[in-house]
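The complex is shown incomplete by one protein chain, all other protein chains being positioned as in the whole.
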Amino acid sequence: MLQLEDLTFAYGSVKAVNNVSLEVTEGTIHGLIGPNGAGKSTCIDLVSGRQRPTSGSVRFRGRDVTRMTAPRRRHLGIARSFQRISVYPELTVADQLDVAAGLLKEPDVDAVVRALDLEGCLRHTPAEIGYGEQRRVDIALALIGSPALVLLDEPAAGLSREESIALADHLAELVRDRGTTVVLVEHHLEVVYRVCDRLTVLEQGAVIADGDPQDVRRDARVMEAYLGRSAA
Amino acid sequence: MTAANDVSGAAGPQDSRSQHAPRSPGILPDGVAATMRRARRAARWQALGWLALAVAGLGAPWVISLYQLHLAQQAVVLGLLALSIGWLLRQTGQLSFGHAAFYGIAGYGTAYVAQHTALPIGLTLVVGIGLGTLAALVVGLLTIRAPGIAFAMLTLAIGMLVWVAGGQMHSVTRGADGLNVQLEGTLLGKDVMLYGNPVEAWPVVWGVLMLTVAVLWFLSRCTWGRRLASIRDNEERMRFSGYATYWPRVAAFAASGLVASIAGTLNLVTTSFMSLTALYWSTSGLALIVAVIGGVRSVLGPPLGAVLFVLLQNYLAGSGDHYQAVIGTVLIAVVLLAPGGCTEILERVGKAAASLLRRESRTSDSSSNRGGSRAAT
Partner (left out) sequence: MFVQVLNGLAFGVLLLVLSSGLALIFGLRGVVNFAHGAIYMLAAYVAMAITDRTSFWLALVTVPVLLAAAGLLVDRFGLRHLSGRSPLDMVLLTFGITFVVADVIQTTWGTRAHTIDPPSALQGSTDLGLATYPTYRLFVIAMGLLVCAALIAWLKFSRTGLFVRAAGDDRTTTGAMGVNVDRVSGTVVALGFGLAGLAGVLAGPYLTLSPAMGTEILITTFIVVVVGGLGSIGGPMIAALLVGLAHALATVQAPTFSAYVPYLLMLGVLLVRPQGIAGRRTAL
């Protein structure tokens, strides 16, 4: 449902994303891993419309969305969360979810609230709730309106192991129940192997491996480039 | 008064902000809709408070002297301008130093139309206000993308550009001499010249203020206003929730310019005089300061600040007119010590009084449990 074709993004002379092509299949959780600075977040930015690529294209359900603005992509069904939690600091959780639900014509925002276990903090502002809850609010904002594709940028960052696993299971459930497709950028490998159906490994802006998680795990280049260092 | 004060789009009940960690999950089987409904119920009390104030204010001519009424009228005009700037700051987080331009353009525009065309007075005022609003729209289109501080700088520069232009367009503005205007016709059943008398003008002046307060209050609470507040809080997130943020912000700026224009035209109708000072940066600056001192979180804050300023200026008038230094110092103090302005101070005082009352009643109920109740408050 999502194709990246020869996608390149350059800051000056540095190519953060270099000729990346990959395909995400409907109804799967697609992991995107790699060392810091590999271009994972930039890929998410390019797909969600936060950045425009230097060259190449992004196709979503057969449509070229490369030059489309972020709000239009959201209405088409591409939603995202942020690595640095992005919520509304002065609004109560209920208020921010309600505003988003109004924009995206979400009839049952309470389902999202229940799915992410946020009932307890609706009346509070982000400053008054815990870090894990703030993360879930960020993800809830991405899930409102039942988007077909959700891009999650390190959703488990800063969470404890238990919270991360719980979050991973939430995601797996989501895909099963709603048929949502997820692109998951994550450093936490336990989470990645637990839920991902397919894995793409990036290094220095380029794809170095792509395929079934178990195969990728055994790939020599991946072990050397990534797992060799950070899984040690 | 405090009941009518909170216009924050973040409509949550006030007390939920102060109590941090302790939450009681069992008591609230909350959904988003239920939480929002509770916030709306609180709004009803604010509406009642507004109504009481609106009616009470109409009685002012019977209570205060003609001179005081004259001052009150000045305060209303300044309060409207402050309200336009304060509402913009509250709702969009943008600090405008250029609203004097819209205020002045509306005033001079009204005067120009009155002198050079034969339009009925009602239409003349509408055209004048329209000119000011149009100017705001154009400025908004150009500047709204500028991030926070650049926006403040740009609006100041554009405001001064209009002042420079005003000084050069001598035939329209009469430059530094000022422009005396004789408006003619019947407005709301009265000869328009009668509005030069504060007693005759007061119901209209007060009505315009209270109506503007009500409309802006409503705008803050309606879906659009809440979306604006969300943009203020986190524009990028709003874009990724599917909201194109450019036009709503331009519209908010234009709406704020409309209020400034109304203030400018109202000033012309009640004084029949325009001077270049109306366009100068200090006019915007004063209104902004007044708004901040009054408190922008509430739609009643900026007018309250204007009243305080007019009282202060009048009080200092005998002792060599140091109002600029005093108002500047007060601004610095407010920014450092009470960023919410007077309305925040009143709110705090109100809350302290309430908790004091509660403590009193509790201690009289059970004098044995004294220490415990103090710990609880």
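Chains: A and B, in written order; residue numbering restarts at 1 for each.
In this text, a contact is a pair of C-beta atoms (placed from the backbone, for glycine too) under 8 Å apart; a residue touches a chain by one contact, two chains touch by 3 or more.
The structure presented is a predicted model; accordingly, all values stated were derived computationally and were not measured.
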item	value
Sole residue of B:A146, B:V215 or B:I345 that reaches the chain not shown, by the stated touch rule	B:A146
Selected from B:D177, B:D191 or B:E236 as touching the chain missing from the view	B:E236
Hidden partner chain, touching residue among B:L161, B:M193, B:A251 or B:L311	B:L161
Touch with the omitted chain, as defined above, among B:G59, B:G122, B:G178 or B:G328	B:G328
Positions on chain B where the hidden chain makes contact	89, 93, 95, 142-143, 145-150, 152-154, 156-158, 160-161, 164-165, 168, 235-236, 281, 285, 288-289, 292, 320, 322-325, 327-329, 331-332, 335-336, 339
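Definition applied: only the chains that are shown with their structure count from here on.
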item	value
Distance between chain centroids, defined by C-alpha means - chain A, chain B (Å)	42
Parts of chain A lying in touch with chain B, wherever the complex brings them together	48, 50, 69-72, 74-75, 79-80, 82, 86-92, 94-104, 109-110, 113, 119-125, 128, 141-142, 144-145
Residue ranges of chain B in contact with chain A within the complex	8-13, 16-17, 20-21, 23, 25, 28-33, 35-36, 39, 223, 226-227, 229-230, 233-234, 236-237, 239-245
